[in-house]
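Only one protein chain is missing from this complex, and each of the others stays in its spot.
Just so it is clear, A and B label the chains in written order, and each chain counts residues from 1 on its own.
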Amino acid sequence: MLKIKDRRQRMLVKRMVELSLKDGIPDPERVEAVLAAVRNQTSRSHRIILKSYLGAIRSLIRESTLEVVYAGELDPQAIDSFLKSMETRMNRNLILDSREDSSLIAGSRVTIGDHVWDASLRGLVARLIN
Amino acid sequence: MSSIIETIENEIRNLETAVRKENIGHILSIADGVARIDGLSDVMYNEMIEFPGGIIGQALNLNEGEVGSVVFGDISSLKEGDEVKTTGRLFSVPVGMCLLGRVVDALGNPIDGKGPIEAKEFYPVEKIAPGIIPRRSVNQPVQTGIMSIDSMIPIGRGQRELIIGDRATGKTTIAIDTIINQARINDEGIASGDPEFRPLYSIYVAVGQKNANVARTIRTLEQADAMKYTIIVSAPAADNPANQYIAPFSGAAMGEWFMAEGKDALIVYDDLSKQAVAYRQISLILKRPAGREAFPGDVFYLHSRLLERAARLNQENGGGSLTALPIIETQAGDISAYIPTNVISITDGQIFLETDLFNQGIRPAIAVGLSVSRVGSSAQTKALKKVAGQIKLQLAQFRELAAFAQFGSDLDPKTKAQLDRGSRIVELFKQPALKPFSMEVEVGIVWAMQNDFFDDIPLDQITRAKLSLQDHLQGRGSSVLDSIKKKKELTDEIAAALRKTVEEWKQTWTND
Partner (left out) sequence: MKIWFQIAADTVGAATDAASTNPISRLLINFHVDTERFVAQVLAILIVFVALWLFASKPILKTMDERRKKISDGLEYAEEMKQKLAEAEKRQAEIMKEAALEAKRISEDAQAKARELVDRSAAETARRNEEMVARTREALELERKQMVSEVREQVSRLVAITSSKVLQRELSAEEKTRFANASLKEIAQQ
């Protein structure tokens, strides 16, 4: 995240981030609205503020995204139920991003932010090799 | 071959199949041995971080949104975006008796080509020093074999004695002489079968040295048969600054194992100035605020927490000890610079080596007036304390009167006698490198000096006389030396026998 030295600018970015969230997750419409509100700023620090806002939103999206990568096929209901259990566990709403990846051989790999749960055969084999 | 297959089959059988949770991050930038990492939200300070390719790093900066980590090893294979993982462990090095005789790098990996080290235990490189209660006062000597040090600046087991001086003044030589002498004492003690004998193991940490120097040191120790009691930790100048920064801590961890096991160890840090420079480099790259001479604000803490780990423990905690001999290189003899004053205030004394004395041929070039051991005579054997008690005072008086030496003919007899005695003591304390004396020989020679046996020997023959006396003591007077070695004190009986032996030698001595 870009560091802003000016306290007022920091507070501004924080407020922009708060206004962009819906149920704790960045909402596209709200983000658009916030950007529209600050678009006409002509100050020198406008670019820095936007970059900092981008870094914060990116970080929030990463923290809020439940990435489920699996080999084979997964029942959509199973995925939904998994999403709900993880939301309960994390005590916040999560954005689901699931996809198939045959390189995992079997099993799945789940990522939320910088936490990874690797239950794939590829991970197991990699640990064996190491 | 069948054993190999069995081993692999066992490995597969015992494989952990449970899901593993990891905390990951991605490299934002990497340069000069320091990586900035995004993520790693669960990382702890000083935690070991795993980079791709088995490379290890240590988290040093926990900033908002990024983690600053030093990388130990070759960073050329790392790039932006690479995934890194926390390990949940502090950075640790292998420890144990299996390291004796080996040369390892700052991470504890062997670099002497003698195969892997099968260590059963690993100690963290960063460890809190023993508190006040587990400690005990220092009263066992470390015999350096250098007469001037053992007589006037005695070092004890558990003490921190700084060796400070300009480049090429003999700092490393003092440390190596000590290691060689200790190895000789260990051999004799073990051969004697004395159950109360405690060997002293040595650890030599080379920080920022030239590879050629380290190789020469290893060869010297091998030739003196001292390697079997020594561990060498090498972080040469070609290593990255992170390795040079961590090497003394790795050595301290290895020394702490001996201390925890109730054994005695000696660790030489050669030298801490280079470790401070490496730490400065890392801190500046991590954008930590620079202080005096661009060193970070915690450079004192860098050395204090390292040196405080040298201690002597009481019997309830095993009775082991770790003696530290840190080496600091000064510039133009300036001991009032930042790092030297820091380390002087931490250690229990210093041995100051002067270039002028070295150039005058006084080697070891110890400036007696500026050198001190705060442990003092508690760390001397009774015999040596008895004979060497007055020497420092005599030398101080000699130095004071030396200015008048040019007026040799105008001095009163007492002054002249003091000057003569002082100059003879200076001559007596000259000693070639890598030729340490045993304690009993030191006692014999210093006793002879203090009892006027050298007074009628010309100054330029004192060295020859000393060697002749040494030969005589080790030959005809070996029984006296044995008594001194056994009793460690100069009883009346032993003093009488010593007098007889020295008188015998004096009768056969002729000036050239």
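Going forward, a contact is a pair of C-beta atoms (placed from the backbone, for glycine too) under 8 Å apart; a residue touches a chain by one contact, two chains touch by 3 or more.
Because the structure is predicted, anything quoted here is derived from the model rather than measured.
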Note to self: Looking at the full complex, which residue from A:Arg30, A:His46 or A:Arg122 touches the chain that isn't shown here?
What the structure shows: A:Arg122
Note to self: For review purposes, identify every residue of chain B that touches the missing chain, sorted by number.
What the structure shows: 3-5, 7-8, 11-12, 18-19, 21, 114-116, 475-476
Checklist line | Interface with the unshown chain - residue positions in chain A | finding: 68, 70-75, 78-79, 82, 85-86, 89, 102, 105-108, 110, 117, 119-122, 125, 128-129
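Note that only the chains that are shown with their structure count from here on.
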Check: Using CA atom averages as chain centres, what separation in Å is found between chain A and chain B?
Finding: 53
Next item on the list: Show which residues of chain B lie in contact with chain A when the two form their complex.
Entry: 11-12, 15-17, 19-25, 39-42, 54, 64-66
Notebook entry, point to check: What residues of chain A sit close enough to touch chain B in their complex?
Noted result: 1, 55, 59, 113-119, 123-124, 127-128, 130
